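And then chain A:
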Amino acid sequence: MSEFLQVVLSGLATGSIYALAAIGFTLLWQAAQTVNFAQGEFVMLPAFFVLIALHWFGWPLWAALLFGLATAVVVLGLLFKKVVVEPMLPNTGLPLIIATMALSIFLKEGTKKFYGAEAQPFPPLFPQETLHVFGAAVSAQDILNLTVSLAVVVALTLFLNRTRTGRCIQATAQNPAVAEILGVKTKRMVLYTFLINAALAALASFLISPVYLAKFSNGETLGIFAFIAAIVGGFNQIRGALVGGLLIGVLDNLTATYITTSYRAALPLVLLIVVILWRPYGLVGTSEGREV
Partner candidate 1 sequence: MKRRALLVTAAAAATSAFVAVAPVGTAHAAGTVLIPCVCELSGAGAVSGTNYRDGAHLAIKEINAAGGILGKKIEMTDYDTQTDPQTSRALMQKAIDSGAYVVMGTVYSGSTIVNMIVAQRAGVPQITGSEAPNITQKGNPYIFRTSSGAEKGVPSLTPYFKHTLKTKKIAVAWVNNDFGKGGHDVFIKQMKKAGIQVVADVPSEQGQVDFAADVAKIKQSGAQAAFVYLNEEEDARFLREAKKQGLKIPLVGEVTLTGQKVIDLSGGAAEGAFAHVGLATSAPVFKNFVKKFRDAYNRDTDHNGIKGYIGIYAIKYVTEMIGKFDRKAFAKKMHGLTLKASKYPGMMLDTSWDNTGEMLRTSFMTEVKNGKQVVIGTVPAE
Partner candidate 2 sequence: MSASQPVLAVRNLSKTFGAIRAVKNVSFDVYPGEILGLIGPNGSGKSTLFNCILGQLRPNGGSVEVNGKSVSGKRACDLDKLGVGRTFQQLSVFPQMTVIDNIIVAGQEHHGTMLSRLFGPPDAGLTAEADQMIEFFRLSHLRDEMAGSLSYGQQKLVDAAMAFMAGPSLVLLDEPAGGVNLTMLAGLKERLVTYNREHGTTFVVIEHNMEFVMSLCTRIIVLAEGQIIAEGEPDEVRANQTVIDAYLGG
């Protein structure tokens, strides 16, 4: 029992980070039809910005985190849009897929070249106490992960539904042409989505790195999980991405504990295929929203 609880709780904590990556992924897809194959690297990189600030500039952690966030938003949000995505329009098809794939190699190799190939320890954002829930150990970090990602979903949903900007972003996502006519500055709205995505990626990076460590190749695993979470949950739903993330996190652990360890990686993939074929709009998603 305690074992079951243990793996479920840990799965939730890990899954919540997949969710953060997946949410940005979903937003980008909705508002800019950009499927970002470099999303994993987007989660890998910000941790290194922080490490640079810590070890090269010798800043305190809080300042380093802010620096990391800011740099991420500029590099992975602004530059990504201006330098890679924007010039490619209207070819948001195969060329963009290829470009983002190339970008992921670029970021990976770049990081390795300029910070080194070795995994780096990343300072914990929280004291490392663990408390025990019915015999299951839960670290403060786990709780932080969960609460943050939940908070993000609530905040984002409120932002998108309650604020004018939010509604404009949604309008842009649903029908750019009409939004334009209604006087929405669609270009800017799209830019906002890119910035939000970068910020979310940075957040995910800061949350996962204390446990997962900072390494140039982290994106390979994280990226796949982000895709799967986004699609399983529902490509046109923010809370869908959350559900997807948590689901993948938990299922992965449950498979490993009770079914098979050597095929643990297979389950999320099978789930992905099944969902795409039987519910292309995801478990939580609704059939309207973007045609795929």
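Heads up, the rule we're going with is that contacts are C-beta pairs under 8 Å (C-beta built on N, C-alpha and C of every residue); 3 or more make two chains touch, one makes a residue touch a chain; residues count from 1.
Keep in mind how these were chosen: all candidates are chains of the complex that A comes from, given by their letters.
Since we're looking at a predicted model, the values are computed, not measured.
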Pick the one that touches chain A in this complex: which of 1 or 2 is it?
-> 1
Candidate 1 contact footprint on chain A (complex, rising order) | 3, 6-7, 9-11, 14, 109, 112, 117-119, 121, 124, 128, 130, 137, 139, 208, 211-213, 215, 217-218, 220-222, 225, 249, 252-254, 256-257, 261-262, 264-265
